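The complex is shown incomplete by one protein chain, all other protein chains being positioned as in the whole.
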Amino acid sequence: MKAAVIHAPLDLRIEDADIPAMGPYDVRVRIRAGGICGSDLHYYLHGGFGTVRLKQPMILGHEIAGEVMEVGAQVSRVQPGDRVAINPSQPCGHCRFCLDGKPNHCLDMRFYGSAMRMPHVQGAFREVLVCNEVQAVPIPAALPLEKAAFAEPLAVCLHAARQAGPLLGQRVLVTGSGPIGALAVLVARQAGAREVVATDIMEAPLAIARRIGADIALNTAGDPEALTRFKADKGRFDAVFEASGSGVALAGAMEVTRPGGTIVQLGLAGGEMTLPINMLVAKEIALRGTFRFHEEFAWAVHFLATGTIDVSPLLTEIVPLSEAVRAFELAADRTRAMKVQLSL
Amino acid sequence: MKAAVIHAPLDLRIEDADIPAMGPYDVRVRIRAGGICGSDLHYYLHGGFGTVRLKQPMILGHEIAGEVMEVGAQVSRVQPGDRVAINPSQPCGHCRFCLDGKPNHCLDMRFYGSAMRMPHVQGAFREVLVCNEVQAVPIPAALPLEKAAFAEPLAVCLHAARQAGPLLGQRVLVTGSGPIGALAVLVARQAGAREVVATDIMEAPLAIARRIGADIALNTAGDPEALTRFKADKGRFDAVFEASGSGVALAGAMEVTRPGGTIVQLGLAGGEMTLPINMLVAKEIALRGTFRFHEEFAWAVHFLATGTIDVSPLLTEIVPLSEAVRAFELAADRTRAMKVQLSL
Amino acid sequence: MKAAVIHAPLDLRIEDADIPAMGPYDVRVRIRAGGICGSDLHYYLHGGFGTVRLKQPMILGHEIAGEVMEVGAQVSRVQPGDRVAINPSQPCGHCRFCLDGKPNHCLDMRFYGSAMRMPHVQGAFREVLVCNEVQAVPIPAALPLEKAAFAEPLAVCLHAARQAGPLLGQRVLVTGSGPIGALAVLVARQAGAREVVATDIMEAPLAIARRIGADIALNTAGDPEALTRFKADKGRFDAVFEASGSGVALAGAMEVTRPGGTIVQLGLAGGEMTLPINMLVAKEIALRGTFRFHEEFAWAVHFLATGTIDVSPLLTEIVPLSEAVRAFELAADRTRAMKVQLSL
Partner (left out) sequence: MKAAVIHAPLDLRIEDADIPAMGPYDVRVRIRAGGICGSDLHYYLHGGFGTVRLKQPMILGHEIAGEVMEVGAQVSRVQPGDRVAINPSQPCGHCRFCLDGKPNHCLDMRFYGSAMRMPHVQGAFREVLVCNEVQAVPIPAALPLEKAAFAEPLAVCLHAARQAGPLLGQRVLVTGSGPIGALAVLVARQAGAREVVATDIMEAPLAIARRIGADIALNTAGDPEALTRFKADKGRFDAVFEASGSGVALAGAMEVTRPGGTIVQLGLAGGEMTLPINMLVAKEIALRGTFRFHEEFAWAVHFLATGTIDVSPLLTEIVPLSEAVRAFELAADRTRAMKVQLSL
């Protein structure tokens, strides 16, 4: 079995890997599609992010879908031949957070392709994966696997939307229109927002943002006045999804968030940010983090399967595993790429 | 009529001032007690804070109580002889925020002793004040005026508590045990918190925090491990009131806030803060600002009047207006002072 | 000017009425489209509902749209020739509810075509209406007036949706698929519900419910087991919109609402209902009323104008004012009619 293994920054290799043994509640899945996520790129380009650093070789990847090959003796939810989206989360099921309906904060979480713990949790850019049956969510025949592989990042954005409260009728700003920002645009629309404005510092992602439903898509590169029109009356937006990881974008968002509004910070940025805390205080803004997802994975599969949310415009290219290095280089080039997937 | 007028940093003068004319809905009040607030100190020591700067002489003060001397022809709520706490907020009553039950975000707010607008809004450290009848809230005979003058900062903390959600049964951290932090301790207790921990970098305020109900009061000066015991399982506290204005305190608070917990930032700190945004994201912390108050002023008067909240331990000294400079110097010395009031 | 005046049950007359005088902030509107609401029908069929009873002749109607003919001297929001949807609410703007952002609970509300107060507030099934400029919301040229006349009932359902909390990803039941129920189906979809099930006791409205987005539409007439499939695990639905006004429907809804779920009761039913309160207790269900709307009127106009919500399938027939009696008889026949409008 082949897998995409990161050894050090810019040292990504296609290597043979062993197929793990199966337990009675496990399923063996032939992975077919794997999306390259921002965290995969951080490992590839920088060897990690913040305090999370590669300390041993690790298979990357956690946005995946495939076909069930074999199931354990106790498995009842899926059967061989089923096509499935894979939930890369493996919470412990016993800690206080798992028992409180918040397994994304599990004290002993295992998440594919993550160097947060030692030994690292190996990822899913591999031909064959063995996982627990609850991780394998069946999809209808009509849903292509490359769309199913969007379930994970879409779940992240659906979870983020819940941090913002009800979006029906609200005015929403999305700062940063990369893959996560673009999915946030789709989710804001799905949740009934009245207005969605997207920003970025490049034209290519903004063009996609417009195509998928942003009412306005603004290039803020070198234009400190780009959002000025939204500052009147202490700010226009009820909710902001900050998906750029830029402190400048976050500070700018505060200026156009209405008093009492919410800014949801997505993604693990480089680390520290310097914020105009006085504005947060005087406008009673809520700045909330959002981290991974839980039941929203099932929602994501549902919305993809019914076509309610169409991620097609986000898929830049499907690259064979053998050309993984080219895929990662493409994914890192925001002028050319939104979401790049590997075919496995 | 005498008033305490700030002209420039460290240039506070007791001067004669005119008594304003009265309208039909106005009341004339003989101010008796006036508490020195952190913002008064900022004007006295530094001429302002952040972008708010003294541009003309201004009477300071907004934590006040007194006796009604005379009422306008249309006044029905109070009568001469009534003892009253004065609400220093004068929202416009017409803007979108006033009509949305959020007059603390009024687009045309006038607030006593504030240099936010030009001309500045003159303050209330004066012998006689003319205000609208709705600002004058009657207090019972048994409530001393020096306690009634705590209504304003207590209202600030009651409003802050509402940003944190229900506190019944919750574990609460208060960082910074100055006057606002100490009132936050009292409010957290009043709201039914199960545990209240207070911190400061000086012993004197911590001693008061213990006296008024903090279960634990910790000196974090030079002790980066002071809160370590609360870090287990991703953090102990459900809610934090950050009342120190220190970025170090806020960052430390994030480490001991549980996933999904809320940090309420009180007060207008110097301006920018550098934050470990990754921790906010990974723990889905909500960092919320809180600004002034609305109906909580009436709550504050009620809790003071019934003795449910006892602010006596916070009152350091009552200083005659003629010694206002000494009063401000005392208020600025946290080793000696919690709340200093002027008698007017 | 002609108007549709109700004198007593089944005594609806087309009569001449005076055109009111205009004030400086008023606009004169040539009403073109007027939808017949359930409350209009109650006045027509029964002379009122509950304790609200006709005591004098009253012009009916409050779901209206038209063209601005003339504007007062101080009007700035609209000009002659503008096409507008009319908000029939006239809150006082001064009471505690108006100042708390809840004018739908105004202590001195005037609402078109309502016998709640004496003298009754005359309604808007008339050729010419004079109203305040804030009631006249401009619509784009592309929006037909008959669609604009849906703004009011759509606003009711948008407001109802907010009582249910976020609907993104939720499973929703709508009991009663008349005009309000059908609009609730559309709103649940707009708010991102994952599943929408509608019920009724007649086939005709169920067919429309299916057409506009209900995943399942069930006829519960004489079939006590119609919802049985949704009872497993203490109930399937996160949120219910009860739009039938039937106690049987409400009790049935409780059986299929999940623990902690919300049932929103729409509309003013006949009066009392007998409920299985033990089930509400044991499942910790929240039963919430919803009444009229506020800023949701603007949302409704926006969603109609952008075509995000398409109400076309709900419009049964447009009947000339001269045939108003036929229009009301048609509207009262649920086998034939969903929404009947008058052309004025």
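Letters A, B and C mark the chains as written, and numbering starts fresh at 1 in each.
Everything below uses one rule, namely that contacts are C-beta pairs under 8 Å (C-beta built on N, C-alpha and C of every residue); 3 or more make two chains touch, one makes a residue touch a chain.
All values derive from a computational prediction rather than experimental measurement.
Participant: Among the chains in view, which touch the chain not shown?
Facilitator: Within the full complex, the chain not displayed touches A, B, C.
Participant: Determine which one of B:162, B:234 or B:283 touches the chain that has been left out.
Facilitator: Only one of B:162, B:234 or B:283 touches the chain omitted from view, namely B:162.
Participant: Thinking of the whole complex, not just what is shown, which of C:85, C:285 or C:324 touches the missing chain?
Facilitator: Checking the options C:85, C:285 or C:324, the one contacting the hidden chain is C:285.
Participant: Which listed residue, B:13, B:194 or B:336, touches the chain dropped from view?
Facilitator: Final answer for the missing-chain contact: B:194.
Participant: Would you mind spotting which of C:77, C:234, C:302 or C:334 touches the chain that isn't drawn?
Facilitator: Spelled out, the listed residue whose C-beta touches the missing chain is C:234.
Participant: Contacts of subunit B with the missing chain: which residues?
Facilitator: Residues in contact with the chain left out: 158, 161-162, 165-169, 187, 190-192, 194, 295-296, 299, 302-303.
Participant: Kindly note down the residues of subunit A that lie in touch with the hidden chain.
Facilitator: 93, 98-102
Participant: Just the residue numbers, please: which parts of subunit C touch the chain that's not shown?
Facilitator: Against the missing chain, subunit C presents residues 50, 96-97, 102, 104-105, 107, 163, 233-234, 247, 250, 259-260, 265-269, 271-278, 280-291.
Heads up, the rule we're going with is that only the chains that are shown with their structure count from here on.
Participant: What is the shape of the graph in which nodes denote protein chains and edges denote touching chain pairs (line, ring, star, complete, other)?
Facilitator: Looks like everything touches everything, fully connected.
Participant: Taking each chain's centre as its mean C-alpha position, how far apart are subunit B and subunit C in Å?
Facilitator: Their C-alpha centroids are separated by 46 Å.
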